[in-house]
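Every protein chain except one is present and positioned as in the full complex.
Right after this comes chain A.
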Amino acid sequence: MVDQSAVGRRFTPVTAQVEPGRLRYFFETLGESNPVYRDAAAATAACYRGIPIPPTYLFCLEMLDNEKSFEFLTALDIDLGRVLHGEQSFVYHAPVVVGDTLTFSPRVASVTDKKGGAMTLIVVETAVTNQDGVHVADTARTIVVRNG
């Protein structure tokens, strides 16, 4: 069971490229047709410096380019079949567009037992910076581990 010793633990930073082909596949999967995402000319006309990314795509980039998939689960000895995604948040500080290179730096922010230890909530916060060192976003995920 994950305990308080995990709090503050940092995991290997992930460097991710915002690639147009993979982003297009994401759009196909979700049936996204908004021209600002699908058409570079439309994005430029709307004053973007490139094709912007959709609101949840930062979460995907961190997983897509992680050399150690589910690193934090294995590092904390958590069974993949016992986790659920409880909450997710994004705070956006600056735009991200196709062609950017992002660095994700995750750390465990809190560990909380619930229901007499039947569940443990783990919050992982990730700071995201771009190739110019601009802090573009902060994300936080709450993972629910079923201990029973």
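Brief remarks on what is shown
Here, a contact is a pair of C-beta atoms (placed from the backbone, for glycine too) under 8 Å apart; a residue touches a chain by one contact, two chains touch by 3 or more; residues count from 1.
Methods note: contacts and distances are computed from a predicted model.
Between the names "ABC transporter substrate-binding protein", "NADH-quinone oxidoreductase subunit I", "Candidate ABC type amino acid transport system, periplasmic component" or "MaoC-like dehydratase", the one given in UniProt for the chain missing from this structure view is "MaoC-like dehydratase".
For the chain missing from the display, the contacting residue among A:Val7, A:Val36, A:Ala109 or A:Ala127 is A:Val36, taking the whole complex into account. Although one chain is hidden here, its contacts on chain A can still be listed: residues 22, 25-26, 28-32, 34, 36-37, 46, 48, 52-56, 59-66, 69-70, 80-92, 95, 146.
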